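The block underneath contains the structure these notes are about, expressed in structure tokens.
As you look at this complex, bear in mind that one protein chain is not there, while each of the others sits in place.
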Amino acid sequence: MTASPFEIEIPRGRVIEVQRDDTRVRRGGGLLRGMAVVWKHWKESFKLNRSYSQIHGTFTIEYPEERPRIPEAYRNMPILLYDDETGHELCTSCFQCERICPPQVIHMTQAKDPATGKPVPAVAEFIIEYDACMSCGFCAEVCPFDAIKMDHEFELSTDDHTQLTVHKEQLLRPISYYAKIAPTMWAEVRESALKKLQGNIRRRPDVIGLAPQLTEKIAARRAELAAQAAQAAAAAPVAPAAAPAPAEGRKLTPEEKAAKLAAIRAAKAAQAGESATPAEAAPATPSPTPAGEAAPPADKAAKLAAIRAANAAKKAAAGEAPATPPAAPDASAAETTPSAAPPSDKAARLAAIRAANAAKKAAAGEAPATPPATPAGGTAADAPADAPPAAPPSDKAARLAAIRAANAAKKQQSGDGS
Amino acid sequence: MEVVVQVVFGLIALFILVAAAMVVSVRNVIHSALWLIACFFGVGALYLLLQAEFLAVVQVLVYVGAVSVLILFAIMLTRQISGEGVRQLTSRWPVVLVVTVLLFATVMAPTLINQQWNVPPAPPLGTPEPIAGPAELGRGFVNEFLIQFQVVGVLLTVALIGAIVIAFEERARRRRVLTLAEELELKRLRERATQTETPEPVEAEPVARETRPASEG
Amino acid sequence: MYDMLAALINGALGWGWPEWALNLLSYILIVTIVLVVAPLQMLFFTYYERRVIARMQDRVGPNRVGPEGIWQPIADGVKMFTKEDIVPQAADRIVHFLAPCVVVAPTVLMFAVVPWGPGMVPVDLPTGLLFFFAISSISAVGLMMAGWASNNKFSLLGAMRAVAQMVSYEIPAVLSLIAIVMIVGSLSINEIIAYQTGLIISNRDLPGIPDLGLGWFVFTPVGFVAFIAFFIAALAEGERTPFDIPEADSEIVAGYMTEYSGMKFGLFYLAQYVLNFLLCAITAIIFFGGWQGPGVGWLYAQGITPDNPNGNGLFNVLAGVLGVFYFLLKTYIFFFVMVWLRGAFPRLRIDQLMDFGWKFLIPLTLANLFSAALWVAFTRWGPAEGMLITVGWSPVLRWLAAFVVTLAINLGVYLWLTRVYAASQAERRRAELEELSAAA
């Protein structure tokens, strides 16, 4: 007998034979011993075992009904975070995650300021291919802004393969969600993450870097507010008009652009107008800038308004020239309100709408519409005294007003031209 | 009732003969072996028809369960399975055919010239007939046919040992299974040998000493 | 079945059918019952095995489809039916198609001789036991066909392993059964069951023992050794786990079933589970009295039997129900043991399997055969057969002598064989290591 442990080298590798210490002939006793072990497991398996330190007992978790408590550090697929309060995404598109991703399933494009064309610390589009993601969590670890985190959600099965290519809208989760699934892990990074976010927000112009999801929430909050402010008769017609608009405002990037475009166009029109118009357009242009900081989703409404205004203007252009005189006071009204009280832009918007309506009417040829417009603006201005908490939505009004003003100016110009 | 028996016998006979003909004529050796199994089954059915129940069961047990499996194993171990493109019959098979047909004719001659077999008359249908079953067989093996039984036992033992000895290979001399590349090389060598008619000395490879082609057809 | 039909149709209903019609009807009924029962057993066994093995592995097992998952096999069956049937391009289509049929047909045929209860046997062949094993050996051909026709090396390997294993283990299985056949003196399965009346000791060996249907062979030394050997061989023939080398999924995908899908695969599965059921059933029948159990014999004696044509038919039904209950209980317990072994032991290597079969089981069963001969000599032979020692002994003494002698022989052979076998295994391992070191 060779000495134990036996060890030799053969071409394929090393062979080590381990001599087990007990080489007695058991005559079937060994088999019975093995069977006894299994018997014990069978017998004990009718008890439930939840301690994990016991080897006997059934520890099956009947999955759809019962769910295990998922440990905090569990990681499944990466998600993006945004701030609940401001609606800003934490991601600054630093490309760290894209670079480190081993299966290279993260893709992103950096947002650019449309006015200047310069990159902004925000992400325009962010795609993760979940089907190829290997859940390594490197992206979450490397992210300097704590914008990308690993989710606990694991029921991702779908019969549509393309659904596993996930875009930013589906990736975004509020910070509160992550704080719920991983409280201690979030508490560790919370301070620095929020601080960095504040820094980034300052560098983001307009609506760039806002979580599209928030639009719904904002709509809801606005509806609430509208209900509260129901006694203000003027506010009533606005809320329903604004509410449906954001509902479809989810995929917004192009629309945002459209809104912005409208604004820019308005500004240009104003510039190209008469000497009187720059005065009106001047307050209109700055208004989007503060709005961008405060609240995002209103831009759809803005766009709508812009389009409506444009239409009105067109009509007006096709119509009679007399429309111009009444438009002037409207514009001045719109001009005065934002400058007087920026937070109460709701009122401004109201006024703007009235003004637009008036303009339309005027375009239709009815001059007397103007007198009631000014009082309306006056009432609206003092009505939303409680509006400031609803600051985010109100910039929309400001923008609207601006656009209307611009349109009015354009109209005027064209009217003069003709 | 008689018609039923006749039809059954006819079917069994046809089945046996067709299966046997396929055994000797099919190219693929495996198919041939499978037909052989079918033939064994047919013979077993014939035994049942002849009321030799025990023998029918033994036929299935030994032939179908053991001999045919042995044959299948041997075919697979010798790796000459498909038989495509390989001549399965010897060149003189027409002669053999003539000989066998002549033999059949010779055997059939007495029947054709109406030979009387003096078969004892069968008892009328329905009457129980004493037929030797397994119990009688067992008794016969330990009384009347004891010596023969022992001899068959010894024969089986000797055959068992002999088969092992013949097919036995010492561990050290066990032939390595050729890889595909080696087999191709071997085939190439053989082809070259037949072309030049002067077998070149093939080095080292013991199995390559065979210089004739594996197949001619 | 014929008797029952005759009693029902010509007796109770008075329709006066001719004999051939009754015969035909009874055969058709029997075949229908067998063909329905076989797949049902398979369905139940798949569920049973999965639940039991799950418990042994501290799991729950299938419990979603229906109450406690009892419809799981039905769901699996529906899945099998609706799957695509794929035949490999290079396969031999006809043989590939025939193979599952050749595997399934014998397993269903084997039901023909299995008695379910008193008087409840489809066909009582005088060579029933031999028939059982002859038929079971056919499926080896089917496996070979499947393996070869698939034109896949894993299939062929699996088939060769399966057939080698089945042929090798048929020998110890049959040898261990022959010991019982020698004691009973008949190949008829009904006879073998009828022998196992009594209480621990068979009525036939020791007249006067109260009949509780417990005179099982397993209580004798001969029967016990035969039982162990047969059960191990049955594990190998049914390809149960310690011997599931032919379909060792970690080595050769699924063995001969690799290239089968859909219902053809389902047929292989069916054949395997039906075979397992039959092997458990035959173990229960030969060594544990089949439907014999306390009460069945007495109940049956009150019913309508050939000996007692004036009995009460109700007792026939009662005896049948109780007999089937005992029979199925024993069968399911054996299947539980099979699953238990699967849960307990890893797969053997093919050389270990062959060594164990040829070098241990066959010598053991041969020695057991010798013991069986001694048993017959002590309990039944007299001076006419040349057995002069036992002349004048009482039956109890003869039975005791037989018991002691066979026990001593079997025990001695067992102890000796284990030592020899262990030594040979050690020697073999040593030789292999030496060869390895020589190669290095």
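We call the chains A, B and C, going by the order they appear; numbering starts again at 1 in every chain.
Everything that follows uses one rule, which is that contacts are C-beta pairs under 8 Å (C-beta built on N, C-alpha and C of every residue); 3 or more make two chains touch, one makes a residue touch a chain.
The criterion applied here is as follows: contacts and distances are computed from a predicted model.
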item	value
Missing subunit (named according to UniProt) among the choices "Monovalent cation/H(+) antiporter subunit G", "RnfABCDGE type electron transport complex subunit B", "NADH-quinone oxidoreductase subunit K" or "Heterotetrameric sarcosine oxidase alpha subunit"	"NADH-quinone oxidoreductase subunit K"
Among the chains presented, those that the missing one touches	B
Touch list for chain B against the chain that is not drawn	1-3, 5-6, 9, 13, 16-17, 20-21, 23-24, 29, 32-33, 36, 39-40, 43, 46-47, 49-52, 54-55, 58-59, 62-63, 66-67, 70-71, 73-75, 77-78, 80, 83, 87-90, 92-93, 96-97, 99-101, 103-104, 107-108, 111, 115, 117, 119-120, 122, 125, 129-132, 136-137, 140-141, 144-145, 148, 152, 155-156, 158-160, 162-164, 166-167, 169, 175, 207, 210, 212, 214
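Here, only the chains that are shown with their structure count from here on.
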item	value
Distance between the centres, which are taken as Cα means, of chain B and chain A, whole angstrom	81
Intercentroid distance (Cα basis), chain C paired with chain B, Å	30
Chain A, residues touching no fewer than two other chains	none
Chain B partner contacts - residues on chain C that touch it in the complex	92, 95, 125-127, 130-131, 133-135, 137-138, 140-141, 144-145, 148, 156, 160, 163-164, 167, 170, 186-187, 435
List of chain B residues in touch with chain C within their complex	30-31, 34, 37, 53-54, 57-58, 60-61, 64-66, 68-69, 72-73, 76, 81, 133-135, 171
List of chain C residues in touch with chain A within their complex	52, 55-60, 340-341, 343-345, 414-415, 418-419, 422, 426, 430, 433-434, 436-437, 439-440
